[in-house]
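Quick one: the structure is below, and I'll ask about it shortly.
Of the protein chains in this complex, one is absent; all others appear in place.
Letters A and B mark the chains as written, and numbering starts fresh at 1 in each.
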Amino acid sequence: MEGAFILEKLILVVIVFTVSLVIAMYSTLAERKIAGFMQDRHGPNRAGFGGLLQPLCDGGKFFFKEEIIPAGAHRPLFILGPTLAIITACISSAVIPWGQTLTVGNREVVLQVADINVGVLYIFGVVALGVYGIMIGGWASNNKFSLLGAIRAASQSISYEIGMGLSLIALLMVTQTLSMSEIVAQQSGFVNWNIWVQPIGFLIFMTCAFAECNRVPFDLPECETELVGGYHTEYSSMKLGLYMFSEYINMFVSSALMAALYFGGYNFPFMHDLGLSQNWITILGVLAFFLKIFGFIFFFMWIRWTLPRFRYDQLMNLGWKMLIPLAIANIVLTGVITLIKDTYFA
Amino acid sequence: MLPNKPIKETAMQSLSNRKKIIEQKPMNFWERMYLPAIAKGLGITIRHFFKKIPTVKYPEETRPYSKNFRGQHSLKRDEQGRERCTACGLCALSCPAEAITMTAAERKKGEEMLYREEKYASVYEINMLRCIFCGLCEEACPKEAIYLDGPHVTADYLRKDFIYGKDKLVEPTFDITKLIQDKTS
């Protein structure tokens, strides 16, 4: 039984890994396509049908480009930077519940790699670790633009982690658990989605997720107009590719997190009224979950081609003077409402 | 951006009365939240997302040329397939960019099927880097021998390759009765 369990988890890990890499790959295409459509043009459409092979070509190009490590760079750390970035991006998806249970033969397979009871905090910790990849890479490049980008990334991610954490506390007060699978299971049925109880919290969380992923309008660490390329100015070839990849994987994981925490995860309306077997419900649930994730990824890109980049002081003002007080107010509000509900309507 | 205080209008009186003094009001709370503005912006981008794309996918589709488009020159033949040019030099004379040169030669016996006139251009060169595609050569030609009815002149790597000789300029022979061009010439 133990061997089967390990095998099952191993297969799941490989699948999750592959899926997140493929999604990250095709996010690059989607980004450019969506940018094209929003600017009334086609986007890449030469490689394959409608440009479908474009990410493969880009990947091939990344692999065959010359790798340059600057003479003044700190070699081991220069290599460690992108490695760390991609590792932290990949392991953060471990606690996301992708679906309910599948029955294969007489085994119940839970579609979640690890159901640890501090799942939300785990993601948080891994995301917090992600900034090391950028910082180490930026410092090891021995370039002032890289260093500035790295420093911006560090201060930005620390600032927005606080807001993110505080917005999550309000959510956790409602769900009363830190386990991802339980949080998702609680949201069965359209009206039970957490977005209806925590709209402000969701808004704060989403803003902070944008900042944590270094996406526009918070992409100051790699702001081309000021910092050449930010922390990856000196990077070339697949090392640059790894940084890009980790950014897109982070975006995918953040989307999955938002879908799971606030939009019911794999739950979809009328899932128990269709009279389907458990396996079919699970499969449809996984599809629904991915639909939500793609929706969020689209939203990420939609925002990117709508909003301009913030100035650095605006970024800090928004984080510290708007989002954190708002998140604290949200916690107090949630507490008061929970108390009233428990006292008078219990 | 104009300052908040309106400028004193003593020095210059506006004649058209269309001048507006813009006042920058401090934003109210709703505006400072930026959320309505963001929503508006998102609305604009999503509208463009579903708009028809005006881009022409060039090698697959081409846009039609205008009727009076002036492209690459072609030296015309008459209905029997003979070159019309008689090397009178009027085109070279009229050319404001001095892009055209030619060498005249006398038609020999047995060449009547090649050249219409007794004198013809043995060398006819147009420097496409000098040419401004004004069409004056077309107008100057008394024999209706040169027309700017070709496509765009394509890019090349060397300057010498832009000097187009008769090999590129003379139009291929065709049978007027069938109106099908062939590439033998």
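Keep in mind that, in the parts below, contacts are C-beta pairs under 8 Å (C-beta built on N, C-alpha and C of every residue); 3 or more make two chains touch, one makes a residue touch a chain.
Here is the rule we use: contacts and distances are computed from a predicted model.
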Undepicted complex member, UniProt protein name, chosen from "Na+/H+ antiporter subunit C", "NADH-quinone oxidoreductase subunit J", "Branched-chain amino acid ABC transporter permease" or "YdbS-like PH domain-containing protein" | "NADH-quinone oxidoreductase subunit J"
Visible partners of the omitted chain are A
Of A:45, A:83, A:101 or A:155, the residue in touch with the unshown chain = A:155
May I ask which residue of A:26, A:62, A:132 or A:299 touches the chain that does not appear here?
-> A:132
By the document's definition of touch, the residue of A:117, A:192 or A:317 touching the omitted chain is A:117
In the complete assembly, which of A:35, A:69 or A:178 touches the absent chain?
-> A:178
Please identify, in ascending order, the residues of chain A that touch the omitted chain?
-> 77, 116-118, 121-122, 124-125, 127-129, 131-132, 135-136, 139, 147, 150-151, 154-155, 157-158, 161, 178
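Note that in this section only the chains that are shown with their structure count from here on.
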Here the gap between chain A and chain B, centre to centre from mean Cα coordinates and rounded to Å, is 50
In the complex with chain B, residue positions of chain A that touch it = 34, 37-42, 45, 302-303, 305-307
Contact footprint of chain A on chain B as seen in their complex = 38, 41-42, 44-46, 48-49, 51, 53-55, 57
